[in-house]
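Have a look at this one before I ask anything.
For this depiction, one protein chain was excluded, whereas all remaining protein chains were kept in their positions.
Let's look at subunit A:
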C-alpha cells in the first residue's frame, strides 16, 4: 500500500537514477539542470525476469534505458538472442525518432528497472525547451550515426567473407 501512495503522490526518485542518467552516452553532454528536465520526461518501469518489454512486429514509440538489470534482445520467432544489454545500455532508439515496427523483441533477463523516453515527450521537449531538445537530438543522431558506421563495417566484412566463401566454392566447383 505504501508503494501505492508513493506512486500516486510521487515519492522521491532515487538519486542514483540521476547519476546513471548522466552516465548514459545519450545524456552525457547535459548539465545537471538539463538532466533534471530530462528526468521529468522519463517513465520509470519495473519488469520481472522473463517479462517482455516489447515484441517484434509491434509499433514502437520510444527507447528504454537500463537502470538496473539485464535485457535480452531477441529475434522472433526463433527467440535467438542477438545481444544482452546491461546497466546503462539503451535500446529501441530508432522508434524514438520514427514510429516504426519493432525489429526485435526485448525481454527482461533479470528483474529490471528501465527508464523510457517516448516520442511525444521528446516532441513536447522540443516544443518547450528547444535548446535542450536539440542537444538530446544531436547526441541521438551521433549515436545512431556511430551505429550505422558499425553496421556498415559489419556489412562490409560480411560481404568480404561471402566473397571469399564464394571464391572458395568456385575453386571447388572448378576442381570438380
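Methods note: contacts are C-beta pairs under 8 Å (C-beta built on N, C-alpha and C of every residue); 3 or more make two chains touch, one makes a residue touch a chain; residues count from 1.
Just so we're on the same page, contacts and distances are computed from a predicted model.
Enquirer: Given that one chain of this complex has been left out, which of "RNA polymerase sigma-70 factor (ECF subfamily)", "AI-2E family transporter", "nitrate reductase (cytochrome)" or "Diol dehydratase reactivase subunit alpha" is its protein name according to UniProt?
Expert: The UniProt record for the chain left out of view names it "AI-2E family transporter".
Enquirer: Quick one: say which of A:53, A:67 or A:140 touches the chain that got left out.
Expert: A:53
Enquirer: Pick out the residues on subunit A that sit against the missing chain.
Expert: Against the missing chain, subunit A presents residues 3-4, 7-8, 10, 40-41, 43-62, 72-79, 81-83, 85, 89-95, 100-107, 116, 118, 120-121, 124, 127-130, 147-148, 150-151.
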